[in-house]
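Got a structure here, written out as structure tokens. Questions coming.
Note that one protein chain is taken out, while the other chains of the complex remain in position.
This part shows chain A:
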């Protein structure tokens, strides 16, 4: 009886769950069967969009598709290009990306995607570029190169960003081709859009990173307050810090001056990145660290848990090599011992164990 009660209970629970989740208990084979609807004409965008969402849902749940079933679904999906429904088109791009690594002959969609990436609908262009680059292999890259270069310098930020980010992904396998896009990337760094600037700087660095002189030039050029994006600033700080380490330079390097100047940036993200970089450098004296430590001390009393966490974690690192430099923060650290976030409290205690004396821990 007890067991029956339990199973009844479970049924009820499942019923409730099923009611709350229309995607619950989807069978892969059933969903893929439904995907054959894509071959029917005329296309019903709502119905096909719902089925495609189910396909994306089961893939997202970790259901693995075999080559044959993925290829079949992929080819059925290509039929949906006939519909001009915007949501359906965007879902097709997602489907292409999800299946591009499993299905066979995926280059079949190349011309459709190239049409969309150069077409009139701006909102399709960025996502189409990203989908296109997911089906493009090394040997095909040259045929789309001209369009990629154009897209990088496009006025629409979503298009430019999509091309820059895709170039970085492609760069993993085809560095030689990506190298030839340096002029376009250089133009895009001057964009007013903060994300485009960030992505362009990332691509520029990736292309030039083996040429130390070029990287040096890159940092000195952009360190003169010409960047708008805080993300780009964070990246530039990391590049500068890497140069300092590679050259075994100390705080007399102009790169160090740049990082130190970022401690006065208006974005907390940039200030923290700079403080973090200074603290991590090898050839620094306690004096070099002082401005970074004061900034971190200030962050310790921030109402934002993430900022307190970041600050105390970095101070914890400083305390390993320069415990004396952190002593000034002991009172702030003591306040963090009772922090509601246990990670912060733990970090504060371990830091105090390195810097403080017994009395401060006792208190």
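A few notes on this one:
Criterion: a residue touches a chain if its C-beta (ideal position, glycine included) is under 8 Å from a C-beta of that chain, and two chains touch if they have at least 3 such contacts; residues count from 1.
Going forward, contacts and distances are computed from a predicted model.
Its record in UniProt calls the unshown chain "Coatomer subunit zeta", which is the match among "2-oxoisovalerate dehydrogenase subunit alpha", "tRNA (adenine(58)-N(1))-methyltransferase non-catalytic subunit TRM6", "CENPW protein" or "Coatomer subunit zeta". Interface note: of A:123, A:190, A:261 or A:301, the residue touching the hidden chain in the full complex is A:123. Only one residue from A:82, A:111, A:285 or A:306 touches the chain missing from this view: A:306. From the set A:60, A:285 or A:335, the residue in touch with the chain omitted from the display is A:60, counting the whole complex. One of A:28, A:79, A:149 or A:238 touches the chain omitted from the figure, and that residue is A:238. In the full complex, chain A makes contact with the omitted chain through residues 20-23, 46-47, 49-50, 52-53, 56-57, 60-62, 64, 86-87, 90-91, 94, 97, 123, 126-127, 130, 158, 161-162, 165-166, 168-169, 195, 198-199, 202, 205-206, 209, 231, 234-235, 238-239, 241-242, 245, 268-269, 272-273, 276-277, 280, 304-307, 309-310, 313, 317, 340-343.
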